[in-house]
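Have a look at the structure below, then the notes.
Here the complex is missing one protein chain, while the rest keep their positions.
Should a chain be cited, it is by its letter among A and B, assigned in written order, with residues numbered from 1 in that chain.
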Amino acid sequence: MALKKEVYKEFESVVGEENICDDPAIMPSYYNTEFAAVILPGNTAEVQAVVKLCNKHKLMFRPICTGWSGMFPKDIILLDLRRMNHIIEINEKNMYAVVEPYVISSQLQAELFKRGLNFCIKGAGTNCSAMLRGHGHMDQTTSGDDRNHLAIEWITPAGDIVRSGALGSTDDWFCGDGPGPSLRSILTSAVPPGVTPGVFTKAAVKLYHWPGPSAYSLQGVSPHYSLSEIPPNMMARYYSFPSVEKMWQAELAIGEAEISFELMGFNISMVAANITTSNEEEEETFNRLNKEVQGPGFFVIIAGNSAADFAYKKKVLEKIVSDASGKSLKAVEDPRIEGILMAQCTRISASIRETFRNGGAFNSIPIMGQRDLTIKWAIGAGKAKEPLIEKGLIVDDGGAFFGWGVEQGHLGKTEIFCKFDPQNAEAKAAVEEWQKAQNRRAFEERYFASTMGPQDKIGPALCNYDKWWSKLVKSIDPNGVSPEGGSLV
Amino acid sequence: MIAKEKLVKAVGAGNVSYDEAVLDEYASDISFVNSVRPVCVVQPRNTAAVHKLVKLANDTQTPLVPISSGPPHFRGDTVPGTGGAVIVNMGGMKKIINVDRARRVAMIEPGVTYGELIPAAEKEGIRLNMPLLPRKSKTVVGSMLEREPVIMPKYQWDISDPLACIEVIFGSGDEFRTGQAAGPGTVKEQWAVGGIQKAPYGPGVASWHRLIQGSQGTMGIVTWASMRCEILPGLEEPFVVGSSNLETLLEMTSWLIRLRMVNECFILNNTNLAAIFARKWPKDYQAIKDALPTWTLFYNLAGYEYYPEERISSYITDITEITQRLGVEAVKAVGEVSANEILKAVQQPSAEPYWKLRYKGACEDIYLLTIHDKLEGLIGVMNDQADKAGYASSDLGIYIQPIVQGTGYHCEFNLFYDPDNPSERYRVKGLSAAAIKNLAAHGAFFSRPYGESAGMILNRDAATVAILNKLKGMFDPNNVMNPGKICF
Partner (left out) sequence: MGLEQYKGDMDMCCRCSACKFIPMQKVKGLQYANACPSIAKYNFHAYSGGGRLNIGAAMLKDGMKYTDKLLDIVYNCQMCGACGVSCNYAMDMEVLEPISEFRIQCVADGKTNPALDKVIGNLRKQGSMVPGAKSQRGAWAAGLNVKDAAKEKVDVLYHVGCLTSFDKNMQKMARATVKILQKAGVNFGIFGNAETCCGGRAYQMGYPEDFLAQARKNMAMIKKAGVKTVVTGCADGYQAFKVLYDRFNLKGDLKVLHISEYIDILIRDGKLKPRRKVNMAVTYHDPCRLGRLGESWVHWEGKKIPGDRFVYDPPKPYRRGTNGVYEPPRDVLKAIPGLKLAEMTRIKEYSWCCGAGGGVSESNPDFARWTAQDRIEEAVSTGAGAIVTACPWCEKTFIEAIKDSGSNMKVYDIVEIVEKAI
């Protein structure tokens, strides 16, 4: 539904003619959804003005950053935050950086590497916003979920600017909590269906020490990038174990020993995806490597702050792996492959090759939280993939799942997905059915409840959180202009 | 006003007190808030009783003031903000529900103190990330809900740590469990399938525990909490570094934490270090203090299961590079205080009497959060304020605690005074108010606002207050939970 001319003009007067568009030509690139308009605000003030106009005219809006994933109702105003792409501050002494929504992780990380720093890049990839809540490959060291945000600047659905924590009181970004209860309780971005209404215009993110090089020494031409040398005091390996129990024993011990910079519970299918440059090569490599592993495994990067520190970590790693009857995958001992994976997992976060290349789509069940519990559930979900693999409906990855430790194994993440061709209706239906069934099993057997399920069932099972969230949304969005759904990925 | 018989029915006859002496204890605390007497004190023993209490409170518009720690209280948040209040003393719920080595988590009821939990955790091979020398009567849940800083910043990934999940009865009367504890299923059903209550985020996109922390009991009453624990080290090697140059110590601290080499890590000035270790007053205290450098950085190196000596040895090598670069020395003692003594002391609650009270009998704490670059300036502001008020700045106790893996500093000023000396009391009261005002004006962040200064602190951030009021309106629509605190 087109905006009335005079309303369009009001928005145009805020952002300029070139930064608003309601032409149907652009809509296929925006989730094939007929938005009332797509608006590109340039700064906090413009976002606030646009949101206030939305309230004035009772128009719904949602923001996106790079916008990889999204579910949006039509006829709303879509705020594409692309023009808000500045790094506001990098504070080395206090280990935080402040970014606008469209600084991508790769950009921030490159700046941080120069300073011997790093941050949590998300599994979605360094091509996505640095500002996201999320989890990724380096969570052992760089934490994840909502635990990396400090202060946040937020335009509420009503068009007020709220600056959380110290930002609101003393203009400092280092603390997002207080005075009193913390607004970080409600300020979060996440995958659908729920995100905090309104718009985050800036956020401070925690930083971590990076013992690696200020820039990797890459060689080669795309798609064959590799490292010309493994950086000093760093090592990457893939270990497989005779059983899930042994793998878990080693994973936990590594976390408790605090020796891994990264521990990524790749299955061998994902290793194959990441080190190959085409689908065919991936299939051949997976078949080959699958014969070399003795069971489930994980990829580890250790990084010493010094030679002594590295030597210690290496010694402990080898002991832990040996105690759990682990076996190192020879392919990854090859420095070329080792370097590819090292750079891939720290600098890109690997995602696209391992998820989309095969068929263009994957449906996944990701669970953050208690690793041993979710592994237990995932074993069953993996078995349930086998009939789909046999029928050729999904890519054969051995029914595998993956995951990793977070905060040296205190928390964790487990995920299992099915890669398939979305144009294949039978495959799509089968995958969706698998997803429903496994989520249902997780719920009924009390492992976890995916909040992407039907809220009328999930809500009551989780202390009616949905009702509280809904109440909150209503109270901060009196005009109902910031609907649920969408994401800031 | 809740009728007595209803209270008795809700919590049990032995758990309700109208005794005037008891009421007087809760009518005031060491802080300077106005004295307001509660009408009674109740001590529920289980969640069901708390439910009933909250319902009764809503029915009768009776303010409830939840507390868990025993006296003496310091912040003013346990003193009723209005008349007609009922003190809900959760200190009677003292179960240690579980301690889980494998998943490094413990679950406790509100009345459990550090002194009670530490040995239970030790038995399982785990330990707590605790505040600096809490008083004996301080409860673990109370401390975590206050967002008290902890002495192992390396293990504080988030400001909410070590708190994990909580069960809370909101002021509305609704029960809620946060994080992984929310469901599906009851906690027991979750245990049956191998679940523990540790992941703090959710359910859904919100992190509800953050709303209860820092709320001073204004959102609801917590009936249990889980907390993440760390492994007991197999080997420990503590050190101290003394200096008159705080910036040097801050620089060293930031690297120790950035490189994740140290467990316990904090800075104390000579006043505080002497106050903690003095046995006899005032000679002992003065002698210790005179022998100490102005500032002492304390840190502890730990080794765990695998080659602990080698781990510590490699840390010492790497730390020596830092100390040499900064021109300081890591040693085993400063003055008469040894690093080992400090370590032993800080891994337990304070011995009695509470260390802050030993010097003069009372203590007013002013604490703020700030960043590296502002810290010394703020200490200067406080010193000026103290001198102006006639409180010698050299008598100020100062405690600097890096927080959240080095993203900020908790800076605490301890103003010791004789509570029976009216002029000292008056001076400290005035100094406290003036100092907070000036510190705020110079950019100190008071993330935990208590007492009479709370209003001034919150007035600086109207936008946050507006949202907090909405949240309060949701979770405690009748404003029965500790009214008059924070901005409510």
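Before moving on, here are some points about what is shown:
Keep in mind that, in the parts below, contacts are C-beta pairs under 8 Å (C-beta built on N, C-alpha and C of every residue); 3 or more make two chains touch, one makes a residue touch a chain.
Computed from a prediction, not measured in an experiment: that's the story for all the values here.
The chain not shown here is in contact, across the full complex, with A. The hidden chain makes contact, of the residues A:E17, A:E280 or A:D456, with A:E280.
When the full complex is taken into account, the listed residue touching the unshown chain is A:A215, out of A:A45, A:A215 or A:A307. When you scan A:V50, A:L79, A:L263 or A:V395 for touch with the missing chain, the hit is A:V395. Within the set A:V7, A:M71 or A:I87, the residue that contacts the chain not displayed is A:I87. Considering A:P73, A:P387 or A:P422, the position touching the chain not shown turns out to be A:P422 (whole complex).
Residues of subunit A that touch the chain left out of the display are 18-19, 21, 23-26, 28-32, 38, 40, 66-68, 80, 82-83, 86-87, 103-104, 106-111, 114, 125-128, 215-216, 218, 221-225, 277-280, 283, 343-344, 347-348, 351-353, 356-361, 392-396, 419-424, 427.
Heads up, the rule we're going with is that only the chains that are shown with their structure count from here on.
Interface residues of subunit B facing subunit A in the complex, by the touch rule stated above, are 102-104, 147, 157-160, 174-177, 180, 182-185, 189-190, 192-196, 198-199, 201-216, 218-219, 228, 231, 254, 258-261, 304-307, 310-311, 313-315, 317-318, 321, 369-374, 404-408, 440, 443-449, 454, 457-458, 460-461, 463-464, 466-468, 470-471, 473-475, 486-487.
Touching subunit B in their complex are the following residues of subunit A: 91, 93-96, 143, 145-147, 150, 156, 160-166, 168-172, 174-186, 188-190, 194-196, 206, 208-209, 252-253, 256-258, 305-306, 308-309, 311-312, 315-316, 319-320, 368-370, 372-373, 376, 407, 410-411, 443-449, 451, 458, 461-466, 468-469, 471-472, 475-476.
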